[in-house]
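What follows is a set of notes on a single structure, which appears directly below.
Heads up, one of the protein chains got dropped from this complex, but the rest are sitting where they should.
In this document, chain identifiers A and B correspond to the written order of the chains, with residue numbering beginning at 1 in each.
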Amino acid sequence: MSADPVPLPPSPDGQAASATPIAAEGLATTTDPDALEQPILEVRDLHVHFRPRRGRGPVARAVDGVDLAVRQGEIVALAGESGCGKTTLARTILGLERPTSGAVLYRGRPIGRGTAALKPYRREVQLVLQDPTGALNPRQSVYESVAEGLRIHGVKGDEEALVEHALARSGLRPPRRFFLAYPHELSGGQRQRVVIAGALALEPSMLVADEPVSSLDASVRGEILALLLGLVRDLGLTILVVTHDLGLAWNVADRLAVMYLGRIVEQGPTEQVLAAPMHPYTRALLSVVPEATHREPQVLAGEPPDPTRVPVGCRFHPRCPALAGGEAARAGVDGRCRGEAMPVLRGLGEHHAACFLTDESVKKEASDRLGR
Amino acid sequence: MTVTLLDVRDLEVTYRSRAGDVPAVRGVSLQLDPGQTLGLAGESGCGKSTMAAAILRLLPPDTRTSGSVLLDGEDVLTMRPGRLRAVRWTEAAIVFQGAMHALNPVRRVGVQIAEAIHLHDKLTDEAVDARVGELLEQVGLPARRAASYPHELSGGQRQRVMIAMALACSPRLLIADEPTTALDVMVQAQVLDLLAELRRELGLALLLITHDLSVLASTCERIAVMYAGRVVEEGPAAAVFDEPAHPYTRALSEAFPTIGDRASRKAPHGLGGDPPDPRELPSGCEFHPRCPVAVPICPTTDVQLWPAGPDRRAACVHVRDREPEPSAP
Partner (left out) sequence: MAQTSAPPAKDAELTGPAPSPRAIVRARRRRAAARAWAEYRRNRVGMVGLAILIVFIALAVLAPVLVPSSALDVTQATGVPFSPPSAEYPFGTDESGRSVLALTVWGSRVSLLVGFLATVISVLIGSVVGIVAGHFGRWTDSVLMRVTDWFLVIPFLPLAIVLATVLGPSLANIAFVIGITSWPGTARIVRAQALAVTARPYIERARALGAGDWHLITRHILPNVVPLIFANTVLIVAIAILSETTLAFLGLGDPLRVSWGSMLDAAFSHGAASIGAWWYLVPPGLAILLVVLAFTMCGQALEAVLNPRLRGR
């Protein structure tokens, strides 16, 4: 990894000028420690839009401007509710979806397009799906499911030994006894381990896990999460976890990025984001999570709007408790909330949020007005 | 004097299958007073959904049941079919697991809600429409949504429709089987708020079934934890959640960590093994193979619910052998 001393605000690479991805002014960047290492995965100003079938009708802006950077050996959680675009983002990172604009960079180079170009990338970055039952072909034995990746890439060597090794790594012991099993003979937790083994067989550098434990029993959750932590510790893997469960982020993630309607609205080290959330959406989410009972619950009305009708200005403003409750007006930013387009949040760096209220210069202005 | 609304005594439910008998519920007793909330916690295979179905005798025909389920004093299990049909939905109603898929996709939701009403009351069409509108408003949906098809509604909205359907005949007891499991946390909060509001307005008693102990802790007055077809712990919600007496309850509560608690930061807690197969239950205490504090007598002791504090019981030998506390912890 080259020591690149240039601070990180990513260059748009010839994209339209309107998408200048600099974070809110006033936040210090020069002493950013993250700038010293090149991240293993970078997402730059990514947009993934879906056109409706018939060609007419509104475009669904599933991912609408995302910058994200993941460093080697860290676990990043991408959290949000359904429809926020986190799954689309994960799938685009894996090359399963084509970006409308923007880039996904792995070790500094853009990932290709098309199955052939993506093949070498796919050995390095693997997927762990949400539903382990659906993720395994019911007609294939565990051995075949795990060996599938090896066969696709034509990996040389003793296939049996590689499969055995991968199964052992995922905690299925003794591995040989699982060779002959079929998915329906295993429990949910075991199936998820088989899926993980299938990913590990290729010895990837990074895993993208989409809701890895949400369809498993509560008591089994911890084991699978411990497995993931173990993989990072022992193999130096990097993991991007997509989840709606903030508790999961608390359990395993180094950094947390919260998504709303296609954008990352808050980002930073997990403890900071969850202990002192800056964005009103994150604050509301945390307040209603049953496991965080020390907050006054702020139950937001309605549901997130659909990605075909993204609000003007700050996309959260129609449901924002800070705007509705007058806090924004008091800080003098309510006009901006309603009308000004929010710039794309920086993908790395210390804790920050895409909210006009947290803009340092605004705070300064507000405090000046109060005549302090 | 309040008569106990729901009194389940020694309920046993066994399914018959080609591979033999499957004992899903093995001697469960519960009580629920009018207006009270009881949470039933457990994972797949513990028998909680079977319990829910058993209360309204909605189990498949070749199931063997024993014990009694007294709904307002009458035993549901021995009622005559006519009386049972009259009681279903008017005394107690269920919101099923996976409710979103329980709606008929080719009929409008208003019609489906009305179906429940038609089965029990002879009302004019206008009266039925009015009632449907009233129910929808009660669950937080505009009355005009009665004309929508299920696919036009979001997950949270469909769940509300299911609740409206359950309330159609003004039952006194609502059984909700995993009502928020597939929903986002914000929508989950909305649905739970709704249930709390309905309790207040209608004096409903609520039996809430889920595997997420923290949801129960914040919505219910009492919690009962089920494992392998039996209740292994029960007591006041806060006490059970904050200081679990049974190791399984402890594992369940640790599975969903408290955000902000340093002890669970980068340290996920889980149990080895899997929930037991009802056909091959371990001997003695069924939890012993997975229990972090199992001792040699566990596989051979016939565990029962022993007192574990004020108004609390737990089925664990450690609880039985502990010195009784002089005052509440």
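Here, a contact is a pair of C-beta atoms (placed from the backbone, for glycine too) under 8 Å apart; a residue touches a chain by one contact, two chains touch by 3 or more.
What you are looking at is a predicted structure, and each value in this text was computed from that prediction instead of being measured.
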{"item": "Sole residue of A:V76, A:L129 or A:A166 that reaches the chain not shown, by the stated touch rule", "value": "A:L129"}
{"item": "Hidden partner chain, touching residue among A:L68, A:V104 or A:L186", "value": "A:L186"}
{"item": "Residue among A:D67, A:E223 or A:E303 that touches the chain left out of view", "value": "A:E223"}
{"item": "Among A:L89, A:L202 or A:A218, residue touching the chain not depicted", "value": "A:L202"}
{"item": "Absent chain, residues of subunit A that touch it", "value": "94, 96, 115-116, 118-119, 122-123, 126-127, 129-131, 134-137, 139, 141, 143-144, 147-149, 152-153, 160, 171-174, 176-181, 185-187, 189-190, 193, 195, 198-199, 202, 223, 227, 230"}
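Here, only the chains that are shown with their structure count from here on.
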{"item": "Residues on subunit A engaged by subunit B in the complex (per definition of touch)", "value": "81-82, 187-190, 217-226, 229, 244-247, 250-252, 271, 274-275, 284-286, 288-294, 297, 299-300, 303"}
{"item": "Contact set on subunit B toward subunit A in their complex", "value": "43-44, 154-156, 184-190, 193, 211-215, 217-218, 248, 251-252, 254-260, 264-272, 274-275, 290"}
